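One structure is given here, and the rest of the page talks about it.
In this view, the complex is presented without one of its protein chains, the others remaining in place.
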Amino acid sequence: MNVPQYDVAELRRALAEDPRTAELGVQVRIRGDQLFLTGDVACPERRAAIAEVAAEHSDGLALHNEVRVVRHDPPTGQEDLR
Amino acid sequence: MNVPQYDVAELRRALAEDPRTAELGVQVRIRGDQLFLTGDVACPERRAAIAEVAAEHSDGLALHNEVRVVRHDPPTGQEDLR
Amino acid sequence: MIRIGAVGDVHLGVDMRGTVRPSYADIAEHADLLLLAGDLTRLGTVAEGEVVADEFAGLDVPVIAVLGNHDHQSDAEDKITGLLTDRGITVLEGSATVLDVDGVRVGVAGGKGFGGGFAGKCGHAFGEREMKAFIHHTEEVAERLRTALQGLTADIRIALTHYSPSAETLRGEPPEIFPFLGSYQLAEAIDASDVDLAVHGHAHYGTESGTTAGGVRVRNVAQPIIQAAYRVYTLEPAAVEPAYPR
Partner (left out) sequence: MIRIGAVGDVHLGVDMRGTVRPSYADIAEHADLLLLAGDLTRLGTVAEGEVVADEFAGLDVPVIAVLGNHDHQSDAEDKITGLLTDRGITVLEGSATVLDVDGVRVGVAGGKGFGGGFAGKCGHAFGEREMKAFIHHTEEVAERLRTALQGLTADIRIALTHYSPSAETLRGEPPEIFPFLGSYQLAEAIDASDVDLAVHGHAHYGTESGTTAGGVRVRNVAQPIIQAAYRVYTLEPAAVEPAYPR
């Protein structure tokens, strides 16, 4: 039986528990035979690792890696809490 | 400082962890100076114990014990799952 | 037609001795067996376990139970299991039993289950020791349930848990506490076998009817939901395959 919910769960678990990724903040959606990954990670290598682990758990799905790398720019403003 | 959310939390915790009640399924609402308790418990003694514990944690609130005792009637019908 | 009686969360205390049994005196008129979906007791003490035995042992139909979180409160779950078993009540924990009901083999596999939440919105075995222990407990009980179901040969197959395998039967509960009410891993174990009905309790504000992600019917029989001594569900074994080709 092919249950997309379990495929999502399996992939999320792999992304969280596989030491190559250890990402709890990646969202996984399967729509039809399309697999979408979204979220923000710390560096480009992390983004690539997510694709690598996802590929091992997404037989027959077309992978769309929409994960972004967070920006590290110095702050452009400040919030006044006085 | 008087924060109703913490009063709700304290009372829910007492109802759950106090061995006189051990009820995880009682809902606690504070509206103005009125305290409302709702839920279903196994017997009338349990309902009275809830009022007793709640009274110890609800200084200055008017207690409305809307907790009900579950019915134990034999079934009047059946669901056909064939 | 097999008639499954089921109730969860009876929460018996020593103050309830003798009050519940009368409701089950004529159970054979309504059901062929009775499932108890956990939280048999309030504080999980041996004294409360004895009340459960007194109320449910020796009914006119077989009684099959799992324990719930309340039954673990006093670390006396093994003693409670022992005394219920001694009184003829079958207690499942990652195990199964098969009853013969008028020649139909009715199989029940069960266990307490645990929380963690549902697919896509659940906890993971990552981070602090306490977090890992929480999720590992779910994984262990789900794996034992899966094994028990896979070893079950019967005409009608039922999964019995305390925690919910479905978010659908939690409708009415705040989503914020779903991780304490059930786990998709229970449903995954159920959907890995051919199961006709999954019965659970625990969610007092939930909903009676739902399904697993794989389409198995789920019923939440927590007593505050069903507002009766027990519910009755009727099932028919799958038609026997004809011995000749159609």
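So that you can tell them apart, the chains are marked A, B and C in the order they are listed, and the count of residues begins at 1 in each.
The criterion applied here is as follows: a residue touches a chain if its C-beta (ideal position, glycine included) is under 8 Å from a C-beta of that chain, and two chains touch if they have at least 3 such contacts.
Note that the coordinates shown come from a computational prediction; the quantities given were computed from them, not determined experimentally.
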item	value
Partners of the unshown chain among those that are drawn	A, B, C
Residue of C:Gly123, C:Gly201 or C:Pro237 touching the missing chain in the full complex	C:Gly123
On chain A, residues whose C-beta touches the chain left out of the figure	19, 22, 24-25, 27, 39-43, 45-46, 70-82
Hidden partner chain, residues of chain C it touches	68-70, 72-73, 75, 114-115, 117-118, 120-123, 126-131, 133-134, 137, 167, 174-180
Residues of chain B (touch criterion as defined above) contacting the omitted chain	1, 3, 5-6, 8-9, 12-13, 16-17, 22, 24, 27-28
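Following the convention adopted for this analysis, only the chains that are shown with their structure count from here on.
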item	value
Contact graph of the chains (line, ring, star, complete, other)	line
Chain centre separation in whole Å, for chain C relative to chain B (CA means)	25
Averaged-CA centre spacing for the pair chain C and chain A, given as whole angstrom	35
Residues of chain C whose C-beta touches two or more other chains	none
Numbers and ranges of chain A residues touching at least 2 other chains	none
